[in-house]
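With one protein chain removed, the remaining protein chains of the complex are shown where they sit.
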Amino acid sequence: MFYHVQSLINEIVADEPDPSAANALQEGLGGQFGEMRTMMQYLFQSFNFRGDAKPYLDLIQGVGVEEISHVELISKTISTLLDGSPRYQGKKFETPGKGGAESMAMAKEQQNPHHFIVGAQGALPVDAAHNPWNGSWVHDHGNLVLNLMDNLVLEATGRLQKCRIYQMSANKTLRNTVAFLIVRDEAHQAAFGKALESLGVNWSKVLPVPKFDSTQWPEVKRLMDLGIHREQYTFRLDGSDMGAIFSGAAPFNDGTEVVTKTEPDRSFPIPTAPERPEEFAPGLDPELQALADALTEFKEGMAKKADAKKPASKSAKKK
Amino acid sequence: MFYHVQSLINEIVADEPDPSAANALQEGLGGQFGEMRTMMQYLFQSFNFRGDAKPYLDLIQGVGVEEISHVELISKTISTLLDGSPRYQGKKFETPGKGGAESMAMAKEQQNPHHFIVGAQGALPVDAAHNPWNGSWVHDHGNLVLNLMDNLVLEATGRLQKCRIYQMSANKTLRNTVAFLIVRDEAHQAAFGKALESLGVNWSKVLPVPKFDSTQWPEVKRLMDLGIHREQYTFRLDGSDMGAIFSGAAPFNDGTEVVTKTEPDRSFPIPTAPERPEEFAPGLDPELQALADALTEFKEGMAKKADAKKPASKSAKKK
Amino acid sequence: MFYHVQSLINEIVADEPDPSAANALQEGLGGQFGEMRTMMQYLFQSFNFRGDAKPYLDLIQGVGVEEISHVELISKTISTLLDGSPRYQGKKFETPGKGGAESMAMAKEQQNPHHFIVGAQGALPVDAAHNPWNGSWVHDHGNLVLNLMDNLVLEATGRLQKCRIYQMSANKTLRNTVAFLIVRDEAHQAAFGKALESLGVNWSKVLPVPKFDSTQWPEVKRLMDLGIHREQYTFRLDGSDMGAIFSGAAPFNDGTEVVTKTEPDRSFPIPTAPERPEEFAPGLDPELQALADALTEFKEGMAKKADAKKPASKSAKKK
Amino acid sequence: MFYHVQSLINEIVADEPDPSAANALQEGLGGQFGEMRTMMQYLFQSFNFRGDAKPYLDLIQGVGVEEISHVELISKTISTLLDGSPRYQGKKFETPGKGGAESMAMAKEQQNPHHFIVGAQGALPVDAAHNPWNGSWVHDHGNLVLNLMDNLVLEATGRLQKCRIYQMSANKTLRNTVAFLIVRDEAHQAAFGKALESLGVNWSKVLPVPKFDSTQWPEVKRLMDLGIHREQYTFRLDGSDMGAIFSGAAPFNDGTEVVTKTEPDRSFPIPTAPERPEEFAPGLDPELQALADALTEFKEGMAKKADAKKPASKSAKKK
Amino acid sequence: MFYHVQSLINEIVADEPDPSAANALQEGLGGQFGEMRTMMQYLFQSFNFRGDAKPYLDLIQGVGVEEISHVELISKTISTLLDGSPRYQGKKFETPGKGGAESMAMAKEQQNPHHFIVGAQGALPVDAAHNPWNGSWVHDHGNLVLNLMDNLVLEATGRLQKCRIYQMSANKTLRNTVAFLIVRDEAHQAAFGKALESLGVNWSKVLPVPKFDSTQWPEVKRLMDLGIHREQYTFRLDGSDMGAIFSGAAPFNDGTEVVTKTEPDRSFPIPTAPERPEEFAPGLDPELQALADALTEFKEGMAKKADAKKPASKSAKKK
Partner (left out) sequence: MFYHVQSLINEIVADEPDPSAANALQEGLGGQFGEMRTMMQYLFQSFNFRGDAKPYLDLIQGVGVEEISHVELISKTISTLLDGSPRYQGKKFETPGKGGAESMAMAKEQQNPHHFIVGAQGALPVDAAHNPWNGSWVHDHGNLVLNLMDNLVLEATGRLQKCRIYQMSANKTLRNTVAFLIVRDEAHQAAFGKALESLGVNWSKVLPVPKFDSTQWPEVKRLMDLGIHREQYTFRLDGSDMGAIFSGAAPFNDGTEVVTKTEPDRSFPIPTAPERPEEFAPGLDPELQALADALTEFKEGMAKKADAKKPASKSAKKK
């Protein structure tokens, strides 16, 4: 069973909107080697897991749970990059296109017009070339060694593609998120590299892929200085054996150490996205808003009752 | 951010393996109106949410988080239905196919041979006709009213298809899971029906879809007697305003009441799946097992340290 | 603009249900060379047509309009082949699966379980291998000669595949429809062969594809005796120049003549399909039926008014 | 059976070519919520219809037949927007690229290069992100209530997306067609909203989606002043019971009335598209043209005979 | 540039037809980890290769060229398994279905009806679940280390899936081909394992995947006794540096040695497939056959001239 807190695993940094940066970042979300794939691949491998090698299960599933939070982070980043982009392009819009004003003229020239026609300046489950995410990309071979190797290739490709995307835009909103994912994909290479090391493989100097000094990028350096590239989180409310594998020397033969934690040291607030009238989003027009407002008053009374009803049993479960 | 406990939201009931039942159930997992779709649709709608109508956000996202647990439940059910099916068909297998024995002869005649060739008798992210899950099925129109209507159609279709699947097999493993999903899809129709009711719609007698007395099915009746068709869960560790919408009379005009809880009253253990040598799953052959065993000993020492490191901060966050 | 009459272009002959025959026939509906493809290909070629070679436009578009009626015919044939198939398999069903009865047990073993889970024993826009119909199959090269050649290959493939399907089942429902399509695909080969002949090509003896004496099949022979393999219809309410091409000697160098008509000499009633409670189809349960019945009474009064309102202008347009 | 007249359901207004506007409009033709989907969805629901609720069948099928004319209209609009766009971009072309002139230089930079490589500046069965139309988008749940709800969501999404496209371009060719579709999608929301109202639902103020005053757009206002947003057409040559549902108060609780007609009051000529030598379209080079010219003469004699042969029986059928 | 000889890389062994075995084998041809994927992946990596690490290029490309011959072998094996299967099922067929005989009745029940409707009892570019082969499966990351890791995972998956298929059928036609591919996939794991070893990795005992004693299968043992699992071929007419990597100790730490050869020691004749009248294959009916016969006579005279024209230059190129 899964639980949620309304927080992000990394901060969204503000900058100007940039629809083509948003489109490039879609590769990291809905691409063949993006976060939706990693999330689904590790969850399927966990749900179908055979045998009693529990530390391996806990490692794969723990990374999988983290990936759901990556999907949340990268979706929010794409939304933020798209948000208000018609206005940003120097064309003022009215609500909606009053008198026939051409308020979204720029939208039809963008990389992915679906960001403006199908979604309301929000993330889509597609890649940077507009292909919808596809279930055939999820690999669960049902063989532990092969799954670990496949996962390692997946994380290496993830880091490679994000390093390329980093260089495609100086936008701070994009870079701050991409830097975090570069660092985490290195940690995940360490996770699967370490698991294969436990079965005898010595990686010499081939990991992490790609080989280069990523501290030259300041957003990446800041996170590595905090040691985030050597941490792994269980995200488990009932304990985990992940640490049996993910501890000790990193599998990169570089003298660093890896460490397992329950969750990241910090989490970050989720910014509220403004309404976009030119997209008819959300579309609670005045009449419906009045009904919603009545509900809000009602809610305040309700919320107290709901709080009162919340069971104390969950905290017990976690002890 | 997301968290996990190693428990199921409903019980897996044991029965004989049945690969064609497993295949039918794939529709409920990876089909156009299956649990992967509902999970992704509600999460994308939440991540892209605009405006400050928080109770609506909390309702959509809460259902979305529950759907991850449904994906977990239905995947495990499919694995269980597939597990050992070559043996079940009356053909004994050796490890693996010793001397060329034809240990998986029946597998090539099954509805989806991928269950035996690509996976190791495990669930796949595909539908009952073998189409991979597709991102284009995720609808986030960016307009709240339309999203609620789309979600209601989705839940109605989910319940309709599961009612059809129920009648396709008497296998208890299948039926117990399907019955739970029928009941929950009714609860989710109540959730989105209630949200539209808050904006003025009166559903008269058209909901839930399909209209029939589902208590005639004993597995369904048992859950309805427990009231599970009128509950909704927030799965939130930091509070939720879902209850502002999901409380009071059900939108079915049938005199029942709906109620919001933090989580279900019960959760269930996840059975361990045995190794399947004919699938080379997991494939920790004796040499690699020896390495894993060495790790197990090491693990015991490690686990204590890991426990010691676990922060007390999470329980604080939830208060 | 398009108009409709509630009649079929060929008769649906009754026989036992046969889901695997229905599945084979899906190739003729939603396959790469099926009726949905021909319909869309010719309509797109017509809508995008360039230049003033009106007889060629009228020929292509006329065949395209006929194909919509083929989609109607083959869909109804598939529905008829599926209708009641659980009952047919010797398992009696109650309404719906009363007391948990396994009323659709056979459905999970069928070629395409979607016929029972996604549809309610009805036709789907997919092929015999369950691939959804795909827009990339529609070819409009924007070059008249090439379009005519492509259309000829399409009709030849259509006839070839239907000749194979004919031999796969003795079911009369299937065969009567397939025989009609074999005959019409021969007529359409004549249409495009004739158009290329008008540009100088001599086909010698290579057409129609495949070469064999199709009168050995009695259902085909009956239609050929009526001359239906040498007719083409304009389906135009405002006149057509199709006959400028489609008249005179057939392009098969076999001594026969082709003829253009406005529409077929006969049309056939569309049988009403019964409700299927085990599919929750249509699902007008007693409560909703009462509302519908009230409407029916109301309808009778309305129908008279509606008749009165019908303009006489259409017949004028056609004169 | 289906019939055709060589007329459009709305006027094509002339303006400059605009390939990126053409690409945006592809969403309305070949997108998941475009006219090909609505056409196919309603036709499949009609062909598979169960039971004797004839007014509902006639309503769904009538809208379906209209959608074929929408596919015709939007295809022609896209062709018109693309037509001559290389020339428009300020690069004069010779026939074809004489001496190696780069006559289609701009084409390689366009949103969808297929408009110039695969088609000859014509419409394609794809969406604005270049995904081919897909049969899985057609929903026929086989349950009347659910189909009506799904159809309502489909029309609401259609109107929402077209309202967004309207704001993306000031091109008159695009806007005149889009305005017509916005108005018709409102009428179709009325159709399915009314059908659900007949089963007891009260929509209060949530319809039509999106909620806003669309008369602020002059092209839309003109059509609404004519009442086209409250009309529905049967397009039936043999009578229809659509009017039993589609009459009386609109389901929007706004005091307006809806009305059923046999066909629209006006229809419009289809402009002839010029040849495009740089596309080798149509490619009747002088040698083949000579053959075609010979045919034209022949045609004139033939046409008279064809007229003479046209049966008077069709008008009888319609009475 | 590529050349061909009309020989097979392994022998086709005769046995009874078996359409479901043929379908299972499609996974090895057109599946995500099948021979079409390996062929295309290695060729694309070769064509896009950067830098001067020629031995790595020659290794990847050499394996890629071999894979074309694997596609040839496995296609022919599937054709052979399908050939005559209607007759085999105990139903005699006439030519074609004389008098309406149901000569392909069994075909509509088979795993993939396309084998009989779309193809003429021949191989298709699809997988065992009927998904068409897809270009997105081809991975060329443009990074040598990552490509080698990806290729290793691909070969490991190929061997795993073929080991599963081996156990699904005792048919000798299937097993002889599958055994060859199991052995070659082990050789290819050696190739990419060896390349990574040259960059420092030590594989300990994890390779080959899956770990088990494949000599228990007699068809596999025969080939391993010949050493075919430790050979690699350049298939180059102009020399290759593959041997710089592929020589010395196998990367499996098992004491064996690998060796590079120009081509396999033996090649095998390609059996002629009979005509299948019930499929209208090939369809040279008597009239066309007469024309073909005339051509055959003509050919004999021509062939001598063609031989005379063959340049001696190729053999020079290879020296």
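In this document, chain identifiers A, B, C, D and E correspond to the written order of the chains, with residue numbering beginning at 1 in each.
Basically, contacts are C-beta pairs under 8 Å (C-beta built on N, C-alpha and C of every residue); 3 or more make two chains touch, one makes a residue touch a chain.
Keep in mind that this is a model prediction, so the values were computed, not measured.
**Student:** I'd like to know which visible chains would be in contact with the absent chain if the whole complex were considered.
**Tutor:** Result: the unshown chain touches A, C, D, E.
**Student:** Based on the whole complex, identify which of A:21, A:181 or A:242 touches the chain you can't see.
**Tutor:** The missing chain is touched by A:21.
**Student:** Tell me which of D:27, D:67, D:155 or D:279 is the one touching the absent chain.
**Tutor:** Only one of D:27, D:67, D:155 or D:279 touches the chain omitted from view, namely D:279.
**Student:** For the chain left out of this view, which of C:26, C:61, C:75 or C:134 touches it?
**Tutor:** Once the missing chain is taken into account, the touching residue is C:134.
**Student:** So which bits of chain E touch the chain we can't see?
**Tutor:** 1-9, 30, 36, 40, 43-44, 47-53, 55, 61, 65, 68-69, 71-72, 75-76, 79, 118-126, 132-136, 138, 140-146, 198-200, 235-245, 247, 260-263, 267, 272-276, 279-284, 288, 291-292, 295-296, 298-299, 302-303, 305-307, 309-311, 314-315, 317-318
**Student:** Provide the residue numbers of chain A that touch the chain removed from this figure.
**Tutor:** 20-21, 23-24, 27, 31-32, 111, 127-131, 160-161, 163-170, 175, 205-206, 209-212, 216-219
**Student:** Give me the chain D residues in contact with the hidden chain, please.
**Tutor:** 93, 96-105, 107-109, 112-114, 116-118, 126, 130-132, 278-280, 283, 285, 287-288
Quick note on the criterion: only the chains that are shown with their structure count from here on.
**Student:** What chains do chain B and chain E have as common neighbours?
**Tutor:** For chain B paired with chain E, the chains in contact with each are A, C, in label order.
**Student:** So how far apart, in whole Å, are chain B and chain D when each is placed at the average of its C-alpha atoms?
**Tutor:** The separation of the two C-alpha centroids amounts to 40 Å.
**Student:** So which bits of chain A are touching at least two other chains?
**Tutor:** Within chain A, residues 118, 126, 131-132, 134, 136, 141, 143, 145-146, 199-200, 279-280, 283, 288 contact more than one other chain.
**Student:** If every chain is a node and each touching pair gets an edge, what shape is that graph: line, ring, star, complete or other?
**Tutor:** Graph shape here is other: it fits none of the named patterns.
**Student:** Show me, using the given definition of touch, all chain pairs that touch one another.
**Tutor:** Once each pair is checked, the touching ones are A-B, A-D, A-E, B-C, B-D, B-E, C-D, C-E.
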